[in-house]
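Missing here: one protein chain of the complex. Every other protein chain is in place.
Labels for the chains are A and B, by order of writing; each one numbers its residues from 1.
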Amino acid sequence: MKKLFSILLFVTLFAAAWTSKAAAQDPQPPSDDDVNRVARQLFCPVCENTPLDVCPTEACRQWRALIREKLAAGWSDEQIKQYFVEQYGARVLSEPPRQGWYWAFYLIPVVLLLLGVYILYRAFTSMRQPLSESAQVEAAPESPAAVETQGQQDYLRRVEEELKKRN
Amino acid sequence: MSESTVAPRRGMPVWIQVLVWVGLLALLGLVAFGLRRAQQGTVQPGDTIPDFTLTLFDGYQYAGKSEVKFSELRGKVVVINFWASWCKPCEQEAAELETAWRDYQDDERVVFLGIDYTDTPTPALGYLTKFEITYPNSPDLGSRVSQLFRIKGVPETYFVDPDGKLSYVQVGPFASAAEIHSIIDPLLKP
Partner (left out) sequence: MFADFGFGVLVITFLLSLYGISAALIGHFKKKQAWVESARLSMLLTFPLLTLGALTLIYLLVTNDFTVKFVYDVISFDMPLYLKITALWGGQSGSLLFWSWLMAAFATAVTLRKWDRDREFLPWVVIVSCVTIAFFLGLNIFFENPFAHFWVSVSGEIFPATFQPANARLVTLDEIGNGTGLNPLLRHPGMIIHPPMLYLGFVAFVIPFAFALAALVTGRTDDRWIRLTRRWTLIAWLFLSLGLVLGGRWAYDVLGWGGYWGWDPVEIAAFMPWLTGTAFLHSVMIQEKRGMLKHWNMILIILTYALVIFGTFLTRSGVLSSVHAFAQSAIGPSFFIFIGVTFVISVALLIYRWAELKSEGQMQSMFSREALFLLNNLLFMGILVVCFWGVISPLISELLTNQKVTVGPPYYERAAGPLFGALLLLMGIAPLSAWGHTTLKNLAAQSNLQLEKRYALAIARLLWKPAVPALLVLIGLFASGIRDIYALIGLTLAALTTSITAYEFWRAARARSRAQQENFFVALWRLAGRNRRRYGGYTIHLGVVLMALGIIGIEMFQTQTQKSMAVGENIQISGYTLRYDSLAQFPSEDGRQVTRAVLSVFDKNGALLGELHPRYDVYPSGEPMTIPGVRSTLADDLYVVLVNWEGVSEQTTPFKIYHNPLVNWLWLGAFVFIFGTLIAAWPDEERETIPAQARSTQAAFQPGD
């Protein structure tokens, strides 16, 4: 959540600073930290589910070297990521790209969560109706407010009992 | 939901039951698919390979073009070798593959294709130079071709017969050029 945010912010700021710097003076060789910053956002198909910056395989070492090459050439982080997607497919990204089919990936959990909220709301309202219907059929018609007060008095009585016990 | 609350003893509404069963079956179907995927391995002999296009590395050409379309190779025996510069076993077989290729170079009926899996340009070109590989080679753009073949690793070599059907899969490196000959030659019989 927040991490991504700060990375994005950092990346944009840095990219801006970097491009201007790269244009202004001799390109400084990118540091390991620069390489890792990009690598952290990529996943190599050879070691699945391990971020590129900590993956010890030879393939991943080459990928990091490529990132370094591209950084030295003045590419921005986004450009490099885009390049990797073109070369190796969408699976190198830490998340599905936000396009086409993949929107469903982002929307479905939200829809399910909203459904959960709705079910919970229904549960609240239905449970607050006078007890279960079967029990209430013969009972004298009571206004919901009356039931509420009664239930509440019930609860208060219990709490008082509890306090007595505790003391 | 609200209309069914009138019933004194309500079971689960039918539409929810249907929904639950559909969801459960969909989930099981998905898992079954995943399981099949995990167990089936690479494409198998007899399978037809879907079409794909390769954009060759700089300095490589096939029939005067820098692009190869798989469907245009129909009628030929196609040897597709997946490799990577970081792969040690690939180095073992690189020379053997090249030797075999040179034997068939002038035979119109045989094509060798090298496909570079999950690799970066500089080491890949270094590898091609080091082993003096002359048959058409290309990077696997977007890892698309390797997914078509569902490769499990490198090196893997696929032999496609003139009808476009897969006839043999070699997982792991070749020990000798003769081994490669022994697979190609039977396919060349008219």
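The rule is simple: a contact is a pair of C-beta atoms (placed from the backbone, for glycine too) under 8 Å apart; a residue touches a chain by one contact, two chains touch by 3 or more.
Bear in mind that the values here come from a model prediction, so they are computed numbers and not experimental data.
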Which residue from B:34, B:75, B:172 or B:186 sits in contact with the chain not drawn here? B:34
Applying the definition given at the start, please give the residues of chain B touching the unseen chain. 9-12, 17, 20-21, 24, 27-28, 30-35, 37-39, 147
Touching the unshown chain, chain A contributes residues 1-6, 31-33, 36, 43, 45, 47-51, 54, 56-57, 61, 89-96, 101-102, 105, 108-109, 112-113, 116-117, 120, 123-124, 127-132, 134, 147-148, 151-152, 155-156, 158-163, 165-167
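The definition used in the following text is that only the chains that are shown with their structure count from here on.
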Between chain A and chain B, what is the separation of their C-alpha centroids in Å? 34
Quick check on the complex: what are the chain B residues that touch chain A? 1, 5-6, 8-9, 84-86, 118-123, 139, 141-144, 147
For a test of understanding, state which residues of chain A touch chain B in their complex under the given definition. 44-46, 57-59, 61-63, 65-66, 69, 85-91, 122, 126, 133-134, 137
